[in-house]
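A single protein chain has been omitted; all remaining protein chains appear in their positions.
Coming up: subunit A.
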Amino acid sequence: MKVSQYKTKTFVLEVLAILLAFLFLAPFYLVLTNSVKTLKEILLDAASFPQLFHWSNYTSVWKMIDFPQAFWNSLQISLLSVLLIVLFSSMAAYQIVRKPTKFNSFVFLLLVSAMIIPFQSLMLQLVRVTSMLELRGELYGIVACYLGFGMPLSVFLFHGFIKTVPLELEEAARVDGSNPYGVFFRIVFPLLMPIMVTVVILNTLWIWNDYLLPVLIIGGNKDLTTLPLAVTKFFGQYTKKWDLALAGLVMAITPILLFFLILQRYIVEGVTAGSVKG
């Protein structure tokens, strides 16, 4: 039935959709092919396929932006932040759901309302607060900021999920003599896996790609420069040197694209779940 329905009309739609897909991919193609040309070749004809692959663009940019260092910084900041966000927000959501006191309900309301505050409305005062607490220019400082900004949505998502976890499971464990911490970490935490995937993916994409917060918090400390920061600085210095700029650009988008292509099923589902519930 399904197969026989594949008629001319569907075929036309298919061709149309594929053409649109090529249009969507065209920018990537242009950037990729031009990143291995010489500057002269790019300026002469940006649409042609490279005659010779100039990998030297990559090797020079690799050193110029210190790619390994920037990559490691981005990885470190993202991993640490996401890990701690998952831990702290799930614990908080558990406490709010299981002990719905007036105070805890108020905290939840505060967290949810804070989601609407745009980053620009906080950033200047945040610079002040973080300098006062000596968080600026430090790895733990930027992680602390991501923890703060990551809490509202993550607590909200865990909160919605924990409400569906049956209480009987926990009671059985409590009768067996587990303390509240044991109950949470051994019984509840593993059950949160589905929503945890969503929380991890949403936060990873955001933190990995973030630009403005790292500029404000670690801007001065070159040892902590993340990938978006390194590329932006490089672009500012080599605006007209497209051969190098494009190679740098490809290097910067490769990690996140690989992450997406490998985990795409989870990412698409996770992002959908996150936005539908959020």
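Heads up, the rule we're going with is that a residue touches a chain if its C-beta (ideal position, glycine included) is under 8 Å from a C-beta of that chain, and two chains touch if they have at least 3 such contacts; residues count from 1.
One rule holds for everything that comes next: contacts and distances are computed from a predicted model.
According to UniProt, the chain absent from the figure is "Sugar ABC transporter permease", selected among "RNA polymerase sigma factor (Sigma-70 family)", "Cytochrome P450", "Neutral metalloproteinase" or "Sugar ABC transporter permease". The residue from A:Val36, A:Leu147, A:Ile218 or A:Leu244 that touches the chain not shown here is A:Leu147. From the set A:Leu157, A:Leu192, A:Leu244 or A:Ile267, the residue in touch with the chain omitted from the display is A:Ile267, counting the whole complex.
Which of A:Met64, A:Val165 or A:Ile256 touches the hidden chain is settled by the complete complex: it is A:Ile256.
In the full complex, subunit A touches the omitted chain through residues 2, 5-6, 10, 13-14, 16-18, 20-21, 24-25, 27-28, 30-31, 34, 42-43, 45-47, 87-89, 91-92, 94-96, 99, 104, 107, 110-111, 114, 116-129, 133, 144-145, 147-149, 151-152, 155, 180-181, 184, 205, 208-212, 228, 231-232, 235, 242, 245-246, 249, 252-253, 256-257, 259-261, 264, 267-268, 271-272, 275-276.
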